[in-house]
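Everything below concerns the one structure shown next.
Excerpt of the complex: some chains, original placement.
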Amino acid sequence: QDKVRLLLDWFVNPDHAALVIAKQRGIFTKHGLEVELIAPADPNAPPKLVAAGQAEYAVSYQPTLQMLAAEGLPLVRVGVLVGQPLNSLVALEESTIKTIADFKGRKIGYSVSGFEEAVLGAMLESAGLSLKDVTLVNVNFALTTALMSKQVDGVIGAFRNFELNDLEINKAKGRLWLVEKHGVPTYDELILVAKRETVDVGRTKRLLAAIAEATAWIKANPAEGWALFAKYGKEFDNELNKLAWKDTVPLLADAPASLDRARYEAFATFLTKRGLIKQAPPLDSYLRDIN
Amino acid sequence: MARLVVPSLSVRNARIAFDGHLVAERLSLEIPAERTTCLLGRSGIGKTSLLRYLAGLLPGTTRAAPLAYMAQQDRLLPWLSALDNVLLGYRLRGDEAARRKAEPRARALLAEVGLGDRLNDLPRTLSGGMRQRAALARTLCEDRPVILMDEPFAHLDAVTRLDLQDLAVRLLAGRTAVLVTHDPLEALRVAHEVRILQGAPFTVGPAILPPGAAPRDPADPELLALQARLIGELRGSGPGDLP
Amino acid sequence: MRPLLTALGLAAAWELLVWLTGVPSYILPPPSRIAAVLADRWDLLLDQALWTGAEMLMGFALGLVLGAALAIVFAASAGWRRWALPLVIASQAVPVIAVAPLLVLWLGYGMASKVVMAALVIFFPVVSSLYDGLRRTDEGWLELAHTMDAPPRAILLQIRLPAALPAFASGARIAAAVAPIGAVIGEWVGASAGLGYLMTQQLARGQTPLAFAALFVLCLLGIGLYAVTDRVLRRLVPWQSFQGD
């Protein structure tokens, strides 16, 4: 049994379905792993802690990985949990904003992720606007609250599987623009990273296999999966997670070990063009193909 | 002064105690109006407590009339100049007109107690005796019908003390004053009545009336004889705690 | 009895406020809804409150000890003061996100890192107040000790320190009141548990009533710790008279 610490990107939520279920159903154990899932409060800390050797794996985001790699952090991507963007731009349906172009002169809220300007900039440019045409406000984590109380006209950084449901629970409807349809190259939302020098390929293989198995089981038994997930902690059993679960399950990556290098290539170019990284590091320095 | 009613003070069947420690019980006492009464008594017998009783400062007591109380400590406010300390009562009562009217008197009083050139000094730059004189000036400046003073001259040299006794006699005339002192001769110089506290719990002895008008001559043989009598009475009257 | 009345009065005022201003309940839920959540999820809240309470108490204890020790060191040594006082002041300007990874690196994901972070918030009022008290000892006492050939150490511990106890008490009261937020800030470090965690998690996803129920419990912890501390501290300075209740 290998003891492994895995840092989540944030508090436990249905995005972590495969990890939680693999743990709950003993799939990790079956693959010879004893996995400790650790949820931090700050999404930015886990990759750094992995780079510093404080955990073997962390859940992170593709753009974050690429920025951190450009800053020289010894991180590599070893797998994927959600292989498409979740990020989206959201406005209230009842508002006068029907297209991205309608954001001209409006306020857009975001929660610091480090690359919100890049994503939003590209989206606005796809509609003929630029960042100068809107006011960006850091609303921290209160994305839907800011939106519903009309303190902002739209929010970027909203997850399509969550924020719409959240609005719905609060009796509001959202209008959604997917980032990848509006000028942002597609990317992996949730990935697994490890420390470059110390990746244990064999162990990682087993980890990814366990995740794949858990994913398959969830997709086959979504309702039972939810029941199991809700038992992971009292605080996770709520209406929102239940709704989000339904929307998240189809998005889980069936093959966590898969790697699409072109995607990283394209997104590195995008980040460079947007000025978030000065120079894209070689792909091999931060991608590790486990297959 | 004329406008104020000057009352006598009376204590009836009073009890003074501090958690278990009994200072006085079934105490009755009449302090005559418009007279100066001096209290003598061994240290720790309860003079201060009696004065605080009269001032309404002990729990459950109230005072009979507006009064000025000069405590054993000077209680000058460290952030106020000597002059402002003397005017404190007027400042606190917030009657600006009265304060303005009192200011010349405050200055005069400070001059009389020898602090005419220290009006604007803070208390911490004054000597112990100067502080006491400032406190005396504050008490006398209050212009109240009843005045209670606890060892007001303790820190003054013999000469200044005589001068300020004269000042006190002059300014206490027509008021009901109670003055605690440790100096029998001082009591005999300034008082209409002298009373000795004795025993524990203490009782108040009968009024001793020095002859003639205050301030009396301290060299007067009659006074000196009385002084010897007072000391004799004090000697046999400790609160029981002196060997 | 009286505290209960006060609490009821405040709840009524709050309900009225919500009602009058029309604040949406996902921003400020009315107490009636919070009460419902409290009744419904009390087991969850209790679990988290135990965590946070433990962090709070440990952070408070550590903060008091650390704060008192530092203040004494500062009063004792100009050298230390010159070096470390600016550091101590600077430490108060450091946001948790900057040091969280560092704390995890050194102390792991467990409670230690959270408690240390909480103590970092809590200790400062104690250092500052006590040091302040230590440097304004009555000159008369110092002179007395000086003529008695007292060594500086004895002067510090037997005169300046007891004389500064009211100042220490003042600092400890502030520390008690900020202890809950210290614990919440500590919860940002390391793994997730506690009321602060619950609040962040619930607020981020619009579950405001549960978050406010957690907040309510947190406030109770704070008021409780303050009340107890206040009582104990008054005992500490029996020669000092207090006005007011």
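Think of it as A, B and C in the order they're written, each chain with its own count starting at 1.
In this section, contacts are C-beta pairs under 8 Å (C-beta built on N, C-alpha and C of every residue); 3 or more make two chains touch, one makes a residue touch a chain.
This one's a predicted model, so the numbers in the text were calculated from it and none came from an experiment.
J.: Although each chain type is displayed only once, what is its multiplicity within the complete complex of this file?
T.: A x1, B x2, C x2
Throughout what follows, only the chains that are shown with their structure count from here on.
J.: What is the distance in Å between the mean C-alpha positions of chain B and chain C?
T.: Centre separation, chain B to chain C: 49 Å.
J.: Using mean CA coordinates as chain centres, what's the gap between chain A and chain B in Å?
T.: Computed value for the inter-centroid distance: 84 Å.
J.: Two or more other chains touching the same residue: where does that happen in chain C?
T.: If we look for residues of chain C contacting two or more partner chains, we find none.
J.: For the complex, which residues does chain C have touching chain A?
T.: Residues in contact with chain A: 24, 26-27, 41, 43-44, 47-48, 97, 100-101, 104-105, 108-109, 187-192, 197-198, 200-208, 210.
J.: Given the complex with chain C, which residues does chain A contribute to the contact?
T.: Contacts found on chain A: 11-13, 38-42, 44-45, 48-49, 52, 54, 141-145, 148-149, 162, 166, 169-170, 234-235, 238, 240.
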